[in-house]
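A protein chain is absent from this complex, but the other protein chains hold their places.
Entry: chain A
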Amino acid sequence: MTSEESINLLAVVIDTNPIAWATAAQDSRCPLDFGRVLEQLLIFINAHLALRFDNELVVIASHTNQSLFLYPPQLSDTDQPPDASSKPANTYKQFFDVNQAVIKTLKDLITESKSPEDVDDKSMLAGSLSLAQTYINRIRRANDPTPLQSRILILSVSPDLPSQYVATMNCIFAAQRVGTRIDVCRFRGKHYGEESVFLPQACHLTGGLYMEIPEAENLLQYLLYAFLPDPYMRSVLCLPEKDQVDFRAACFCHKTVVDVGYVCSVCLSIFCSVSKQCPTCQTQFGGQ
């Protein structure tokens, strides 16, 4: 099955957590500007669409309290599509449509956001990934039997949410099962963006690429060189790899990372020492 015959679907998940972006923008050495990032991302998206006429695209914003489809535009929008005369004559129609839709929906999202006090510092990454997966599934079924090459690109700044661990892992396994690659482009400076634990695992398990971008000014270059090529092309490119992925587990009792742990046979909780009763599910342990 060559890459010629299949349809390419790119799902972009943008982390739009305002607090994380605000923190990153205040970084003294190289501030991260959301507007600049978005500009470069749109160029990347246009490049993806330009590669082939039938390349598919979905853009999802992962916000603090919801996940939102930025593109394709949702049907519930009652407002009229802009008439043809407003479109610049020199722009490829699809580029224009995508750019307009993404910018407009993002603006709506930001203006309707709650006041800073109500916003909690979290990003609906698992939710956005779930939406991306179901959308990919729909496109896959719609194009059956033509094979679909799907990948998800996550632009991430905000920290991991431990409460979303199971949901995120479920998404990763679902992606692994249908062969969707998860690429992660993570912004990480000296003073913002902690090290992520989930995302390198996501890339490792699905065969995607994990990159930390130190300077957002050069984002476009990273995007075009590392994330734009399809899986077939990537096999002949020399891309940076994350050498070590930590698959060790943290015990539930002290949150320390263990090499050799004890696992409850009923609820699969991990502990660092032997006890008589499982603290998670209250099961009494019988004879060893």
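Some points to look at:
The criterion applied here is as follows: a residue touches a chain if its C-beta (ideal position, glycine included) is under 8 Å from a C-beta of that chain, and two chains touch if they have at least 3 such contacts; residues count from 1.
Here is the rule we go by: contacts and distances are computed from a predicted model.
For the chain that does not appear here, its UniProt entry gives the protein name "General transcription and DNA repair factor IIH", which is one of "Tubulin epsilon chain", "MIP18 family protein", "General transcription and DNA repair factor IIH" or "E2 ubiquitin-conjugating enzyme". Only one of A:109, A:169 or A:224 touches the absent chain when the whole complex is considered: A:169. Only one residue from A:89, A:236 or A:260 touches the chain missing from this view: A:260. Within the full complex, the residue among A:29, A:93, A:141 or A:255 touching the omitted chain is A:141. Only one of A:12, A:126 or A:153 touches the chain withheld from this view, namely A:126.
In the full complex, the hidden chain is touched by chain A at residues 65-67, 69, 72, 74-76, 124, 126-127, 130-131, 133-135, 137-138, 141, 164-167, 169-174, 177-178, 201, 205, 243-249, 258-268, 270-271, 274-275, 278, 281, 283-288.
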